[in-house]
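Just below is one structure, and these are the notes that go with it.
All protein chains but one are shown at their positions in the complex.
Residue numbering begins at 1 within each chain, and the chains themselves are lettered A, B and C in the order written.
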Amino acid sequence: MSPPLLEVHGASKVFRLEDREVPALLDVSFDVREGECLAIVGESGAGKTTVANLILGVYPPTDGTILMHGEPLPARRRREHRRAIQLVQQNPLSTLNPKRTVGASLRLALDVHRIGERRERPEIVATLLEEVGLPGDFARRYPAALSGGQRQRVAVARALACRSELVVLDEPTSSLDVLVQARVLRLLEELKPRRGLTYLFITHDLSVVRNFADRVAVFEKGRLLEIGVTEALFAEPEHPYTRRLISAVPVVSREEELVRDRLAEGGLNA
Amino acid sequence: MIVPTLDIRDLRLGFRTYEAYVEVLHGISLNIAPGERVALVGESGSGKSVTARIVLGLLQLLRSARISGSVVFEGRDLDRLSARERQRLRGTRMTMVFQDPTSSLNPVYRIGTQFHEVLRRTEPRINEHAARERAAQMLLEVSIDDPDRVFESYPFQLSGGMNQRVMIAMALANEPALLIADEPGTALDVTVQAQTLKLMRELVEHHHTSVLFISHNLGVVREFADRVYVIYKGRIVEQGPCASVFERPGHAYTRALMAAVPRITGGGLPDIGDEPRDFSQPLVVHESGGYA
Amino acid sequence: MRRAFAILASNPLSLLGLILIGIILICAIFADFIAPFPEHRGAVVDFANFNQAPKWPHLMGTDLVGRDLFSRVIYAYRISLILGVVVLGIAVPVGVTVGLIAGYFGRYTEFALMRVTDVFLSIPPLVLAMSIMGVLEPTLINGMLAVTAMWWPWYARLVYNMTRGEKEEGYVLAAELIGASRLHVMFREVLPNCFPSIVTKMTLDLGFIILIASSLSFLGLGVQPPTPDLGSMVADGAKYLPDSWWLTIFPSLAILIAVFGFNLIGDALRELFGADQ
Partner (left out) sequence: MTPTILIFVRRVGISCIVLLGVSMLIFAIARVIPGDPARIALGPSATAEQVAKLRAELRLDEPITTQYGHFLSELAQGDLGISLYTNRPVVVDIAQFLPATLELIFVAGAMMIVIGLPLGIASARWRGTWIDNAIRMIALLGVSAPSFVWAVILMLLFAYFLPLFPIAGRISDTFAIEQVTGFLFLDTLIAGNLAAFGNAAWHVILPAFALALSGIGQTARLTRANMVETYDKPYVEMARSYGVPDRRIANRYAFKPSLIPSLTIIGLDFAAMLGNAFLVEAVFAWPGLSRYGVSVILRKDLDAIVGTVLIISATFLIMNLIVDVLVTIINPRIRYSRTAS
């Protein structure tokens, strides 16, 4: 088993509103290992996004620590900390600045982290686009001229541009059509070993998780209920909530229906 | 002979813009028997939602829309009806459930007021008290047992699932012949979506309501509908009973769709070719299906 | 840009706006060649032709000291436009910067900056300009100062509201996560998305500045005679209503046409940019 890339120890997050406190995450600990894809599964209010934001350093945890390569990540992150952890967002419509070209959005990552010589950067941008399956001359286009799937590919290229180690995938395909979703997921799967990436995959879609993630962590109402290797968790879901989630999955074949209903009742081996 | 609830033949829709004339629907035909649940499944931009809006007579209000073909509802050709007569059908004989329940309810009126408005469509003189009673009865049917609290609430004070149930109750309150459901519950959590769909299915069965169910989610369609039409870029490419379409998809596009869905049983991510190879093949009709 | 122009020209109303403003701009820029009596912009007295109703060569008639009203209206346009350009030249950068900072930083910065903005917005615009003009000497420069002081908060408010909205957009988060500086995020990421609204407002405001400036001089708090000014021309003429109607009606129409023209274009721009999104 590979060593942990990122460790979350006893992380809690409480949001202070004017007249009350809203706990979003309660004493959560887990780690993400180098080269794996850890899926974080749950419904709205589960704390998935809070976990992502803590790891990305959007805001600091109320309690607990987050370690990267065994080093604690500070609350105020320097540029170097930013580079290693990148995000692919859910909404392809807003993830790219509509007033800047695709190339400019990618160039920003290179400029900020001084990757490559200034002269080489347009070349690097083109290479990055090709790596995510887009023609290099897309650099001149504005996001309005791109489809949802193409925008998500650009977002992936942006994460690659930073030479990031951990990519947080926040429902990256949930607003895409099923054919496009399949292609984008495929791309992500291919990039992972080639670029030595580690994924934290946030989703509510268990069917995708089953085929895409190495390990799964199930969250509900800010708590981590269950975490385990995908195969094992889908063979023997321990927690009743996990079973409820599985029972709600819409399936397209009789065979799946049988498996799902047995899982919902307790597990394949029960 | 039974009169179908809805019979669409060779429906075409185009929009006249400044630059050109864009055809969105290229002649689709579709029918729904009384009490039948029929799904129209396809990707975004395939023309599902506009079809629903033509049936309701909403798109006809747009001056840029050009519509041809026939839409016969309970034996009456909608094209021959005046705008006023079409309006009279809406909310009484045909109703609609929308994608995002919370934003589909008016944010500045209480649920009770909005429900009253809906009931007034069939009974214009219904008073508040009677409306409350009728509405409470409907809310009980969608498993809301504290109707009074719900009536006093504004939509933003209720959860998405609650609002969805309220919408379903409103949609069925006037005993419509046809319910159009446009991606119902897509904005909700999976467990809530599963619950409300189950509830809706039971209810329409109980009330013997015909349903036109619009969705992009094959799994949801399979669980809800009796029969399915697959639409691709404004053309129906395949139709038949859910069981046979899902077991033996005949059309290249349907097969690709089915293949692209990741399975809960595992087996890895699907491998999808880049180009739609033969998605424009002619219509595939499954023998056991179809209703005429 | 060319496409935008083509769309503007295809709509009869915005075309009318373009034509009106085009004529006014040409008049203002080439006033020395277009005005039939350029010397009448100053303190000229021609008692032989005083207070005459419109007839050739005095298209709009003459005023009480015999100056050609048409020439004076043209020169008044020039001064109004210079005023408008200078005011916006100062007010827009100031307001935009304040709005960006308040909207992007939030919290205490936002509270402080927006309360200052509120203070300026809480004094009815004309009253604020009046007090400044009254306290200072009524000259063109001071007029610009007074109008600028009442104008920047509107841009601060506009950009502040937009920034708060844009801040929630994914691309801002993406830039922040890459590690881009705050300056970059504010001025390179957020600001370009505010441009359409800013440009639209600037077009509308060129009209409204003419309106406010003429209001000030109508009250005797604007540009002083003998400099031609639409507002003071209306004020002077109003004393001789209804007999010498041309003294008030033509300057009034001149204001109306200019503001109307800018409004037409502003509306068209708003629709154009709105449709783009």
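Keep in mind that, in the parts below, contacts are C-beta pairs under 8 Å (C-beta built on N, C-alpha and C of every residue); 3 or more make two chains touch, one makes a residue touch a chain.
Here the structure is a predicted model, which is why all the values come from computation and not from measurement.
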*May I ask which residue of B:His26, B:Arg90, B:His207 or B:Arg255 touches the chain that does not appear here?*
B:Arg90
_Touching the absent chain when the full complex is considered, from B:His26, B:Arg121, B:His216 or B:Arg255_ = B:Arg121
*Just one of C:Ala9, C:Ile29, C:Val119 or C:Ile141 touches the chain that is missing; which is it?*
C:Val119
*Specify the residue from the set C:Pro38, C:Pro54, C:Pro192 or C:Gly220 that touches the hidden chain.*
C:Gly220
*Out of C:Ile26, C:Ala43, C:Val127 or C:Ile141, which touches the unshown chain?*
C:Val127
*Absent-chain interface as seen on chain C, which is shown*: 115-116, 118-128, 130-137, 207, 211-212, 214-215, 218-221, 231, 234-235, 238, 241-242, 245, 248-249, 252, 255-256, 259-260, 263-264, 267
*If the missing chain were put back, which residues of chain B would it touch?*
56, 58, 61, 63, 87-92, 95-96, 98-100, 103-110, 117-118, 121, 154, 156-157, 170
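Here, only the chains that are shown with their structure count from here on.
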_Return the chains shared as contacts by chain B and chain C, ordered by label._
A
*asked:* Using mean CA coordinates as chain centres, what's the gap between chain A and chain B in Å?
replied: 33
*Averaged-CA centre spacing for the pair chain C and chain A, given as whole angstrom*: 50
*Residues of chain A that touch two or more other chains: which are they?*
none
*asked:* Can you list every residue of chain C that touches 2 or more other chains, as numbers and ranges?
replied: none
*Enumerate the contact residues on chain C facing chain A in the complex.*
169-171, 173-180, 184, 188-189, 192-193, 195, 277
_Complex contacts: residues of chain B adjacent to chain A_ = 43-44, 189-195, 216-220, 222-223, 246-247, 256-272, 274
*Contacting residues of chain A [partner chain B, same complex]*: 43-44, 177-179, 181-183, 185-186, 189, 204-208, 210-212, 231, 234, 244-256, 259-260, 263
